[in-house]
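Selected chains from the complex are presented in situ; the others are not included.
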Amino acid sequence: MTATAMAPSLAETVTRRFAARRRMAFAIPAAIIAYLVYAAISFDVAGLVNRARFDNAAILLSDFWSHKTHVTRDNRNGKLTVAIEGEAKGTYPEGMLPDWVSVAGGVTTIDLGQGHVVTYDDAGARYVVPGYGTIDIREVDGRPVLTAPEPLPSWINAAENRIAVTTPAGRFNYTRSKVETFRYQAGWELWFFTLDSPFYGKSPGELAGLALWGDRIAADRSNLGYMLSEFWNNRMWRHGDVAWAIFETILMAFLGTMTAALVALPLSFLAARNFMPLGIFRAAARRVFDFIRGVDGLIWTIILSRAFGPGPMTGAIAIAITDTGSFGKMFSEALENIDEKQVEGVRSTGANAVQRARFGVIPQIMPVFLAQVLYYLESNTRSATVIGAIVGGGIGLLLTQAILTQKDWEEVAYYMVLIILMVMLMDSLSGWLRRKLIKGS
Amino acid sequence: MVDIAFGPEKGQRPDLADNREAYLDMVRRKRMYGGILMVLFVAIMASGWWLADSRNAGGFWNGLSQLFDFPAEVLSEAWAKRANLPHLFWDHVPALIETLNIAAVATLIGTVAAMALSLLATRGLARWPRMIPVFRRIMDMLRAIPEIVIALVLIFILGGGPVPAVIAIALHTGGALGKLFSEVAENADLKPVEGLQSVGANWSQRMWLGVIPQVAPNWLSYALLRFEINVRASAILGFVGEGGIGHDLKLAMQWGQGRYDEVVAIFLLLFLAIVAIDRISDHYRHKLVKGH
Amino acid sequence: QDITGFNIGILGGENAQDRLTNNECFRAYAEETLGVPVKLFAPADYDGVIQGLLGGTIDMAWLGPSAYAKVYLTDPEAVDVALVKTNLDGTFTYYSIGFARADSGIKSMDDMKGKVMSFNDPNSASGYLIPRVELPQQGYSIEPGEFFADVKFTGGHEQTIVAVANGTVDAGVTWADGQGNWEDGYNSGALRKASDAGLVDMNDLVEIWRSKPIPEGPIVLRRALPEEVKAKMIDLTMGLIEKDKECAYNIAAGETAGFSKIDHSFYETIVEVRRQQDGT
Amino acid sequence: MLDVVAVTKLFGQKAAVDNISFSVDRPAFVGIIGRSGAGKSTFLRMMNRLTDATSGEIRVDGRDVLALKGAEARAWQSQCAMIFQQFNLVPRMDVASNVLHGILNRRSTLQTMFNLWPRADILRALEILDRLGISEQAPKRAEALSGGQQQRVAIARALMQDPKIILADEPIASLDPMNAQVVMDTLRRINLEDGRMVIANLHTLDTARRYCDRVIGMRDGRIVFDGTPDMLSTNVAREIYGADESFNEAATSTSIPTDTTADRAYADALLS
């Protein structure tokens, strides 16, 4: 029982093994790192760092949860417009102004908060920045002339025809044609009612009061109905259209998945070794499944677009086709793994092929079948979002287009939240159904 | 031979009528529920298709006859210009490699993230047990956002190129694999972990030495499957966003007539790549899960 | 024969919701005129509408000249050219306008050497086809890496404008009627719409290139439609400027003198240009 | 009644059943014994037409059932019930449905697809279950039952077929002694009361001795013994099991202990 009794060769074997393992422990990460370095070079990550626009990221992030209000004066005709996000549908109607903008005579005063005040008057415009001083712009010979405490800080950008000031309180732009002030505020403005709605700016209590016992605002319908319709048809956010888009997306996923399951179930028997003894047919069925899976839903969408035109049905058929391939493969694998005893038991009573399938096979593959179908239903909700962007339907179209136009980031945020909720909902729904259907019954 | 098969005396036997009624009742109930479910399902499917059809620009039956118009158009042109195909193939190989690289890098990064997330979100293994719901929700969110959304947003920030696609796919992969990984880890045997804990091993040592060796084959198999899925995702992202062979395919496809030979070449390249990867990964996955 | 419905396609490349909103008034008029349900479709890209017209699922659309050329080249029997939008001065041409950020120092196409150029969509005339032909003729090769450092596709006019304004690319091309003031984004066109929508400040951009005049894209009707339907839709569209000026402004993407009749011969040149570009 | 004439089954080169012939002229309880691989299962499976024979005839009331094809073969299967060692029920379906599978061949495919059995059929299934003492189990899933109960469900399915002949392939091999006895008693009773022929593959000599009117011994696919149970001497057993001098009958006995009073009491309690 001493160390010397130990065979020296054993110590050697073991230490050599450890050395080998150590080499592996380095070789694998080294290989991965080498690959990642190659990828980084081929993806031009270095160049990317230069190209990346983190100011864009800042805009995007702040836009996600805030909105800006444009206060614009046209320098040619002196007309003042106050518009949320600068959009026509967010423009304050005549005679209505946010409480931080006031107009007296020809002078417009904009209180940006924290002591920042902008004034437009006939001579030009002035911006008082606390702790700095007054930025004064006057139009001389049709050209803006700037007077401000020297030296000019970097947040004032003065060019020949244009003066831009950016402070934490807001942004200010002066050009020959117009002067604009942007105030950023948290929240998704006008989410419930647009400015032209009679319900705009009311507190929840007031709204409840109006809905329940207030006098009718419109003679021909109840306040509650009016309110709901004003909300549903909100021109800025279009809740009705968005809801329809979400529904359309789910519809595509549901129809596609269920149809694929119903089609693939009988076809999968053709591809299962124990049900299709003829090798040629089996191989043919498998190749067909592989083919339609390999082509991918997106390509099917494009092929089908010619025949069926844009719309949700095209998307649903595309999903159905692709998933027929996936289900066909999975079901036929499940069929090959079934317990033959049950089939034999049914067969021994003289049941024909259809009956054997119905009683010997279906009860066995039902759990796999349901689990897969429900799993795909959930994941197809996501795919339908993308397919919708191609076939022109659903929330996917709204979202991708909103992103591509790169301005309504709050809408992007809204759609994204809805999509996440939708997918999570489908996820828990399919999980719930899976538990109910597979454990129960 | 005693009559045991037939149970005790008549009087002591449970009432036949009761069992019979109970069963008949069950059959009736099952038939009713089954019937209702069936009718409901058929009704939903029928009205769903009807609705989709009516919302579609073209109707189903009209379209059916034209189903092969487009493929015929593409294939006939490609056939006429088949001499170009080998050359076109070659032209698009770099784009294919880019697509595959995007998928591979995203799968690598996503898998690493999924490993960490899944361990942090698994009961019994979590580093901070109270944070389990947080990590689970994070995975749910990562899974819920379609890759395309993240990619398009990132293109805005990072400019074009493959990196937004990599990040987008990696994030999604992290969420999707994280869930699967955590299901595997949940079934891992905790005894080795406890053994390591008793010698004073810290959390990373416990996970690395006690859990990872147990779950590695299954995790690897899932990661391979994910790679397969990510190759498609990467191609699709190219189609909708930019970069890789998907983008080439979209441009050729949008131009349409005159470049259908290119469409066919790119499509075949992509299709063959996907089928090949599919096959290889299928093979290794079966090996991994069966043989250990 | 009678029709049971009428589908109008709207070319892609802009915010889908805005596209649908801008055309909603026209849809309502069409429904009133035809007495059948009228639906609007806004697929994500040009090809969606083109495929719809070819497949017979879309009955009417306002195409770009290049998109029309594609339809015509694929199937000359598919659609009829019906109308064209006229500018305020009675012409119906527009321009492909190259533009860059004012602060980038780029003043003309010559300054674009080694910079990133962007196009819209392969099916856009002003946003791709015309510059693709004219730029090389003027000595600016569009092969990536030759004159420009890179050449990209943004996917649509609006995207190009935003990409240039954000500096994602150095310059882009889009369409405008070339009348009125640059500050306003001219009288009509993608720049005008973007400026109206508050998407860009025209002062931030400069024009660096302008193509030869391009014929305005036609409004086409599917040839297989009943003559009566075609006539009704042509009348409706032509009369729109009198009937509802705002609606005409919305669908014409800016100030317009209305729509006038036109035929295929007007587009033969561009079809020819596109035919030559095929396969390259 | 039953004439087996020169039946042979080859698997590749190997004869699993090698030219066997015998006749049975009344609805007897026939036991087939033999060691593993002797060809017992193969013979029963051929008779039920689950496996095709290589050559030979099995004449039942003069008709060669091996020559039947398609629907006719299935019709024969419906008259010749089979009971399996592993029960071969559909575990996820309820007991009564499993019993109803016995008449699949006699009802239209469409009708059966949706489980729309006529009320009369259901009542008959319940009656049979009642006769076998497991009618309370009718609504349960088959997989929820014990092995012995499952085998009785399988017998109920066989009875539902109203067969002339019941084939039982080691019906008690996966059961404990108590359940084994219940199942064998049931089979014997059906044989006696209903006058249905039962052919059972049995693993053990003592079971064969106790229940059979006639015992057939097989070895390597051939019949090496054919006679009444009391002709089964130790020597004969050695011949059948191919064992040498050291053969001890107890080695093959896995079944019901001789003193069964306790078991019976327990069984009665269970069934009451």
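First chain written, first letter: the chains are A, B, C and D, and each begins at residue 1.
To be clear about the criterion, a contact is a pair of C-beta atoms (placed from the backbone, for glycine too) under 8 Å apart; a residue touches a chain by one contact, two chains touch by 3 or more.
On a predicted model such as this, the values are computed, not experimentally measured, just so you know.
Participant: Given one representative per chain kind, what formula describes the whole complex?
Facilitator: Formula for the entire complex, using the labels shown: A x1, B x1, C x1, D x2.
Following the convention adopted for this analysis, only the chains that are shown with their structure count from here on.
Participant: Expressed in steps between touching chains, what is the minimal separation of chain A and chain D?
Facilitator: Each step joins two touching chains, and the minimum needed here is 1.
Participant: Looking at B-D and A-C, which pair shares more C-beta contacts?
Facilitator: A-C
Participant: Which chain has its C-alpha centre farthest away from the C-alpha centre of chain A?
Facilitator: Looking at centroid distances, D is the chain farthest away.
Participant: Using mean CA coordinates as chain centres, what's the chain C-chain D distance in Å?
Facilitator: Spacing between the chain centres: roughly 81 Å.
Participant: Roughly how many whole angstrom separate the Cα centroids of chain A and chain B?
Facilitator: Their C-alpha centroids are separated by 19 Å.
Participant: Would you mind listing the residues of chain B that make contact with two or more other chains?
Facilitator: Correct list: 55-58, 63, 66, 69-70, 156, 159, 253.
Participant: Give the residues of chain A that touch two or more other chains, as numbers and ranges in rising order.
Facilitator: 53, 56, 302, 305-311, 389-390, 400, 404, 406
Participant: So which chains end up touching which?
Facilitator: Touch list across chains, by label: A-B, A-C, A-D, B-C, B-D.
Participant: Quick one: in the complex, what on chain D touches chain A?
Facilitator: Per the stated touch rule, the residues are 48, 50, 71, 74-79, 81-82, 84, 86-93, 101-105, 109, 112-113, 154, 157, 161.
Participant: Mind pulling up the chain A residues that touch chain C in the complex?
Facilitator: Within the complex, chain A touches chain C at residues 53, 56, 70, 83, 85-88, 159, 161-162, 173, 175-177, 238, 241, 302, 305-311, 389-392, 397-398, 400-402, 404-408.
Participant: Which bits of chain B are touching chain A when the two form their complex?
Facilitator: 44-45, 48-49, 51-53, 55-60, 63-64, 66-67, 69-71, 98, 101, 104-105, 108, 140-141, 143-146, 148-149, 152-153, 156-159, 161-163, 166, 232, 235-236, 239-240, 253, 267, 271, 274-275, 278
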